[in-house]
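Excluded from the complex is one protein chain; the other protein chains are retained at their positions.
Lettered A, B and C in written order, each chain numbered from 1.
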Amino acid sequence: MIAVLKPQTSDKQIENLSSWLKAQGLDVHISKGSTHTVIGLVGDTSKIDEDLLIGLDMVETVKRISEPFKSANRKFHPDDSVISVGNTSVGGKDFTLIAGPCSVENEEQVMEIATAVKAAGATMLRGGAFKPRTSPYDFQGLKADGIEMLIKAKKVTGLPIVTEIMNANHLSLFDEVDVIQVGARNMQNFELLKELGRTNKPILLKRGLANTLKELLMSAEYIMAGGNENIILCERGIRTFETYTRNTLDVSAIPMLRELSHLPVIVDPSHATGNAKLVKPMAMAAVAAGAHGLMIEVHNDPAHALCDGPQSLTPAAFAEVAMSVRKILAAMEE
Amino acid sequence: MIAVLKPQTSDKQIENLSSWLKAQGLDVHISKGSTHTVIGLVGDTSKIDEDLLIGLDMVETVKRISEPFKSANRKFHPDDSVISVGNTSVGGKDFTLIAGPCSVENEEQVMEIATAVKAAGATMLRGGAFKPRTSPYDFQGLKADGIEMLIKAKKVTGLPIVTEIMNANHLSLFDEVDVIQVGARNMQNFELLKELGRTNKPILLKRGLANTLKELLMSAEYIMAGGNENIILCERGIRTFETYTRNTLDVSAIPMLRELSHLPVIVDPSHATGNAKLVKPMAMAAVAAGAHGLMIEVHNDPAHALCDGPQSLTPAAFAEVAMSVRKILAAMEE
Amino acid sequence: MIAVLKPQTSDKQIENLSSWLKAQGLDVHISKGSTHTVIGLVGDTSKIDEDLLIGLDMVETVKRISEPFKSANRKFHPDDSVISVGNTSVGGKDFTLIAGPCSVENEEQVMEIATAVKAAGATMLRGGAFKPRTSPYDFQGLKADGIEMLIKAKKVTGLPIVTEIMNANHLSLFDEVDVIQVGARNMQNFELLKELGRTNKPILLKRGLANTLKELLMSAEYIMAGGNENIILCERGIRTFETYTRNTLDVSAIPMLRELSHLPVIVDPSHATGNAKLVKPMAMAAVAAGAHGLMIEVHNDPAHALCDGPQSLTPAAFAEVAMSVRKILAAMEE
Partner (left out) sequence: MIAVLKPQTSDKQIENLSSWLKAQGLDVHISKGSTHTVIGLVGDTSKIDEDLLIGLDMVETVKRISEPFKSANRKFHPDDSVISVGNTSVGGKDFTLIAGPCSVENEEQVMEIATAVKAAGATMLRGGAFKPRTSPYDFQGLKADGIEMLIKAKKVTGLPIVTEIMNANHLSLFDEVDVIQVGARNMQNFELLKELGRTNKPILLKRGLANTLKELLMSAEYIMAGGNENIILCERGIRTFETYTRNTLDVSAIPMLRELSHLPVIVDPSHATGNAKLVKPMAMAAVAAGAHGLMIEVHNDPAHALCDGPQSLTPAAFAEVAMSVRKILAAMEE
């Protein structure tokens, strides 16, 4: 970590700051330029509060050289993490294909979709039971009943299940859930993250709409700091000024996260674009960029059902996407 | 609400959609253009799920004409809401000046600042007891002890107190807190909002870093839908590409929110800029743009204490800001 | 085009507006709802100035149903445009691979790179002669001399050449240039676009850092309105809040632009990421998402030369990217 001091900083001030920093267990290197003095901090700076330093009157700017995340950092864990999930695993050489409805609506719907996506090659089933909605007047999900339906589908198909949690008080309902999803809007719900750190369940952590990759990794760090290292990162589109797409899928986040961290990275092309026609090309792009997996919304009858999301594919369209994904994966392994 | 249908939509499809919409209790007006058919929906469209309509294969785009928020909407509540808080009130003609430390650190600190900001004209005391931090390794606040210290300062100074909640399970600790703050990162923590809707405490709701004004009002709507209409909106800067300031204070949000809603709007210039030198000009700008109040961080000794945030003012600097604010307010009333 | 009128609009005002719109040659459909009146405009609304309508006191919002771009619109030109460039072509089934140095530095450098990229499969040579730089103190390019060097390389290798124009007064220097590039910062330099519309040279039009896809297509429309329909669109990353990458490559722009327009779409992964390690995965993602081509920076000796851009590949690394691209293309055709 480097702190650049303001031109007018006195020697006395520099000495005071330097003593305080040494008392935090850091080595301090001071180098004076023609206008600015630069203080270099060597040691474990991950526990130094950057805001606190910037807040000092004498400090012009602060720059971290080493990243503030440790457990999630590839530098200290060079090999890819592989997370075991039921009869499958996420990360490394495995490719994960999660599919299912946006919302669980009824048992028949879940069972039909689960069977269809399994046949098409899905390795996990997703479905929303607790639904975060912008409006209090929109459908909020079937809650505990929805989770029960997913568990039944798991028993029949053998597919591990993924579903979202919105409140740590609901944790007891997730006992038979294989992967707990943290949604984009809760990525910095630190109280929830801490509670999930006390479990040993795999966590699928979605990037917030306006969160940087560093913040995503710091949120993973919250869970890992509690002892749960089973984290799957998920890119799902960020908020930009473009309006033709609902969000902008940040495909470059895939190779960037893989460089920064050992955690597996999957992509949700359905929510990112909000446009069923873009799901296939964006799924293929994510695979070509090195994603460890995809999470895709599938609905059994978008043509007649009124309750489908705009981004849902039919099982047949999903099967086609799965086929194309396999071709890209094969081409990349040649 | 208007739905524009795709050019190739058949009469049969239009009829099906129309019947379904009528079954939701809406009047349906169909107007056919040379290429597109437009369906106008008349009635209470606030309960129609916009995503569901966009999701239909035959629909090109959907546009709301009336806003999806009802309780927060000025159209149905033309007069400014005024929220009673202890011996003061927020909104309407009253000007609210909330001041205090970023984090509560110890009893002496809180008491000293509380006394100083009261003398300078503050009408409420703020202080963080539960602190949302990006890093799990940063200081997380004094929690219950911090709230106790604020309550003592309230008893001594008479100033009502504002502090942030991060977990609905902590609600019992907030009995003597006058205003409960929901931080920017929890603006769409819908489970927390619902719990706060079941209380009758005034809620200070901060805009999320990347949330639109419509989303802010929909989050207010979540609390109001539960029965608690005591909401104070707070603009605190949004995330943009600019890097000289930590965030970009959206001053235009003040008149825009006042046009859209009857709820009071206050501004936090300290967090928005992350730069103590910008606090005064931005506070004055907010007042000139019509804010109902300000929330400003004040620290007792930024020069020597290392734990101040970069955006904190000394009590003396705060007194100067308060004076300038009063001059602007007086000029606006002439 | 639909205009939603404010609730209090009088019948007289509606009649006046309606008459004026009819006088512009449009059919006008009026539908009155319980609160708002909606005016539907049928006919060629592309010449109606949207801002002018929004500016009227009685108008609440305006929504275009048909896009304001005509010549670039796939609706009026369903087949992919294929642009002839020297001995090659861009668009349709052809895949374009443009490679070369960021800046032309000297004859030897250009010749060496041109030979190497041709051997690796490049179909065009790029190189900057006029360089737009944020700082007036940075290297501004070799200008006319740089173009001469590119022309020599073209003669030796047979590769058509692409280079950027910054000033319409320089057009005479571009006689032997095959494709004229308009840089991101000049995407809305309308005077330059108009001049290029009067030529018949293929134009490679880069998306501005903060421009929407609609604006990109409107800038293409500027050139096409002048008679030059040889436009190649280029996505090169947009400005977002993320800081690990220089810009965020908007991969979803590829399928979206291909849906909206018949013009070919190529991608520049080098400038988008500003990070040589990300060029290969992003190039592959662009191909998998359906790009008609790639433009990649190649430098002859990044290890020793100090003048390479951060995003440049060596010829050997470029050959590896080209190979991987061909594998993805083959997999997509299976």
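The working rule: a residue touches a chain if its C-beta (ideal position, glycine included) is under 8 Å from a C-beta of that chain, and two chains touch if they have at least 3 such contacts.
Just so you know, these numbers come straight off a predicted model, no measurement behind them.
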Exercise for the section: Using the touch definition up top, pick the residue from C:Ser18, C:Ser31 or C:Ser46 that touches the left-out chain. Expected result: C:Ser46
Completion exercise
Among listed residues B:Ile14, B:Val82, B:Ile151 or B:Ala289, the absent chain is touched only by B:Ala289
Handout entry: Option from B:Lys155, B:Arg198 or B:Lys277 whose C-beta touches the chain left out
Key = B:Lys277
Exercise for the section: Write down which of A:Val4, A:Met58 or A:Met332 is the residue touching the left-out chain. Expected result: A:Val4
Fill in the blank from the handout: Listed in rising order, the subunit A residues that touch the chain left out are 2, 4, 27, 29, 31, 33-36, 38, 40, 42-43, 60-61, 63, 65-66, 210, 239-241
Practice task
Could you list which residues of subunit B touch the chain missing from the display?
Solution key: 210, 212-214, 238, 240-245, 248-256, 259-260, 272-273, 275, 277-278, 281-282, 284-290, 324, 327-328, 330-332, 334
Exercise for the section: Could you please point out the subunit C residues that touch the chain left off the display? Expected result: 20, 46-47, 49, 51-52, 54-57, 68, 132-139, 166-169, 185-186, 188-191, 194, 208-210, 215, 218, 221-222, 225, 239, 274, 302-303, 306-312
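One rule holds in what follows: only the chains that are shown with their structure count from here on.
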Problem - Equivalent interface positions on subunit A and subunit C, same or different at half - result: same
Handout entry: Distance from the mean Cα position of subunit B to that of subunit A, given in whole angstrom
Key = 26
Completion exercise
By the touch definition above, subunit C meets two or more other chains at residues 210, 240-241
